[in-house]
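Excerpt of the complex: some chains, original placement.
Going in written order, the chains are labelled A, B and C, and every chain counts its residues from 1.
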Amino acid sequence: MSLETTSPARSHGLVCGDMLPGAGNRITDVPGVKVGHQTVIEGNLRTGFTAVLPHSGNIFLEKIPAAADVINGFGKSAGLMQIEELGTLETPILLTNTFGIGTGINALIRRELAENPEIDRSGGTVNPLVMECNDGYLSDINAIALTEADAFSALAAASSDFEQGNVGAGTGMSAFGFKGGIGTASRVFELDRGQFTLGTLVQANFGKPGDLTLPDGRKPHPNNTDQTEERGSVIIVVATDVPLESRQLKRVARRAAAGLGRLGAFYGNGSGDISLAFTTAYRVPHFIEGDFVAREILQEGRIDVLFKAVAETTQEAVLNAMISAPAMRGYKGRSRPSLRDWLNGLD
Amino acid sequence: MSLETTSPARSHGLVCGDMLPGAGNRITDVPGVKVGHQTVIEGNLRTGFTAVLPHSGNIFLEKIPAAADVINGFGKSAGLMQIEELGTLETPILLTNTFGIGTGINALIRRELAENPEIDRSGGTVNPLVMECNDGYLSDINAIALTEADAFSALAAASSDFEQGNVGAGTGMSAFGFKGGIGTASRVFELDRGQFTLGTLVQANFGKPGDLTLPDGRKPHPNNTDQTEERGSVIIVVATDVPLESRQLKRVARRAAAGLGRLGAFYGNGSGDISLAFTTAYRVPHFIEGDFVAREILQEGRIDVLFKAVAETTQEAVLNAMISAPAMRGYKGRSRPSLRDWLNGLD
Amino acid sequence: MSLETTSPARSHGLVCGDMLPGAGNRITDVPGVKVGHQTVIEGNLRTGFTAVLPHSGNIFLEKIPAAADVINGFGKSAGLMQIEELGTLETPILLTNTFGIGTGINALIRRELAENPEIDRSGGTVNPLVMECNDGYLSDINAIALTEADAFSALAAASSDFEQGNVGAGTGMSAFGFKGGIGTASRVFELDRGQFTLGTLVQANFGKPGDLTLPDGRKPHPNNTDQTEERGSVIIVVATDVPLESRQLKRVARRAAAGLGRLGAFYGNGSGDISLAFTTAYRVPHFIEGDFVAREILQEGRIDVLFKAVAETTQEAVLNAMISAPAMRGYKGRSRPSLRDWLNGLD
């Protein structure tokens, strides 16, 4: 693996920061994490679901420490309130379009009920985490076309290997006037006991045309765009195998804002910019035994390496999303050009 | 109207605080506010939807200033993030059971799309507000039986006149080991330009048996309960015609916690205790003209009367919910006794 | 020890809740916690400092897990921002009057510099925690009369044995139109490995005359008060030996609001109501060795006993403060009657 070839951005000479990427330069470099897409491109639809699975076990029974930072709350994501209170995630994460939230919630509830007949017996319920961006420019979002079956397909497709660009929840995305999408990046670093990984996945649908700033200082502007305002949203999912408590995870999540800033974003009024971080280092059991639990967590004074990794991977993941996404034509004949074409001098 | 006879609690001699109730001692004393229920009692189901409409116009086009306080965030309510960011509510409020959130979201989206073809033209989306408590003790919640049609029925039933107790989203509720439900109360007070009103509606589903404290110091304990822990949740919706900005509304919402405390609650770990406040005094238009807008708001130094009113109405609304709710038998033969029977010496 | 005799409130038949108090029914029942007062009653002054020491070691080098909940932020307390971010407390806690904050900060800085020459060598600074209520009714607060020497005296006086009422930072306090002050209470409970304790100390300076509600339903109103509005503030300090992470401590701190509600408070506009919780169960070292640290923490599902204990001890500590405080005459001839006299039929 070389620094230059492990991501769409790097293959165009665009390097974000100076930390070393993981083997695949993607969120699934964090052991156990899987990503799956269900892409819906038909008629007026350019949409889908992307699922992020923190581990392959029963997530409801073995919850995941998590926390979110709401950079700008103009958004409809569901499930964040309980994560803030309890510091745990108990379903896979679904990303989709703005009007797919209700369907995503229902799909996750049904999945957990099917996997956990004990939900009924123990009197508990389940907190689905579904986050979204608006793909209404390229897709007929008002059709509310996504189904629970689409969500299940994304969940079933989860793998350590996955595509970036116009796939899953990234299908209909736009960014800085170009085509947006799903992107990812990772960084590795040494702590006691060896190498650890932080990986980030973004659903990139934000940015005002003309504001995009590349790491080398260039500012690509799409030709012939009819977009003049900041619009859209960005969802950032950060995974790590470093053991952190939820307060630390919230601090880690917040650093995605630095990565967005480096890209030229200013967290526009209508942009739902949300960052969620989780760790795979330990699990929080649903059925507890005993009153106390032993944990190992990172010393606070060692956290800067994670902060830096989040800033770098957020920046790179957005570039990877955009460069992976070919130009697309969609609803009402609207289209978005590709940053890859611009970089290749074709736009 | 006399202080003694305008609520179920007062008819049992239970008076909360010393402020004067509104004409109906209910949230709909705030002019324009309407409440509707869809009650589902059939087979194993004891559930429903309750809709609160801040005004009878197009809420998406004429948004409502609002803010929430999360007293304890163990809950699945949707829509609060955007309200926190923007300080406005743009749909009716739906209350339901925990697994009805997705369906409630979809119903509200469809309602707004039907009422507002301009949602598509303007590129905007809509932020549905749906809040919930778990009725899984008395109802087969895992059936996920509520439909969008049920939500529409609750919305269509909205009226200034509405029932309390085992209705709508209150149908399957429990509180302090007794039957819970929907309750309401209001207070009136003088400010410049005349009389103003604050009204509160609760979905009461919280409290540990034995903790309930009446205003006269009595502590009713249900007989034969199998519940030993704090469980459930409580949703508090506060309406007023006093003009407030969203920061002030958040402060107002927070005072519901004082009312819960007076009842003997301690905001248990598993209780999703959420308070939302809105004002009908002005509206925030979706389509704006000009860069500035004129507002009149309450002087901060005059806000204590609203704080006091929230504490009193929250306390009374919960008692009204419980006293209005007859004993109920439901799913798996489980049952909850009625506080009214206890007060009447029948329990 | 009997339930009836271990506190000023209990000696008047006022019992808050049903949990068992600790041996002294005070915050210092939590092993290692000490409290000291410096009381200044001279001329126009009725003021002072109260110090709470989480342990008797070097608190800067061995920090204390802590978190605060701001119930109402009309107040001038210093040090809370860093506690929110890092989840640790690194100085003793000082309580004082509103204009004593700056002096308290300087005293704590000087104390830590004297104890820790390594502060300079390591390049770190120190985050003093000083909280306050306004004693300007009974004391000439504008004299800014407290000195760093007064703060050192309070710190030096710290002991597991301490007085309640008109002492230290409680000297000039008022509550519900009566004399306020410093009060305390504790509760004990069983968890794995034995008995644990939660103790609370309050600086009670809040409440509108006529709103005070006793556990038996009586509502004492002071005679001849010139106060008609809610005014003042209340600081609540909660200590426990149960191991909690900072997110859990924040949840615990928040439950003080329930205790205040039970007393008839509604967190008035001008009342700075702040609750801080810390645990003595483990320490966070300033100089770290290794990248990871092992911790044992409470299972979230076991936290309700602490929530209940906070509500009960907050309620009782305020009553203890008021009952321990004799009537006082102060600045400009103003006076506050004693709740103890009212209870004894003397007011």
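The definition used in the following text is that a residue touches a chain if its C-beta (ideal position, glycine included) is under 8 Å from a C-beta of that chain, and two chains touch if they have at least 3 such contacts.
Computed from a predicted structure; not experimentally measured.
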With 3 copies placed, total copies in this complex: 4
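Note that only the chains that are shown with their structure count from here on.
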Where chain A and chain C overlap in contact partners, by chain label: B
Interface numbering overlap (same over half, different under half) for chain A and chain B: same
Centroid spacing, where centroids are CA-atom means, of chain A and chain C in whole angstrom: 43
Gap in Å, rounded to a whole number, between the CA centres of chain C and chain B: 34
Centre-of-Cα separation between chain B and chain A, whole angstrom: 34
Contacts with two or more other chains, residues of chain B listed in rising order: 72
For the chain A and chain B complex, residues of the former touching the latter: 70, 72-82, 84-86, 98-99, 101-106, 109-110, 113, 119-120, 123, 125, 127-128, 134, 136-137, 141-142, 144, 231, 272, 274
Chain C-touching residues of chain B, taken from the complex the two chains share: 18, 71-72, 210, 213, 215-217, 229-230, 251, 254-255, 257-262, 264-269, 300-301, 303-304, 307-308, 310-311
Parts of chain C lying in touch with chain A, wherever the complex brings them together: 85-87, 191-193, 243, 245-247, 251, 284, 288, 290-302
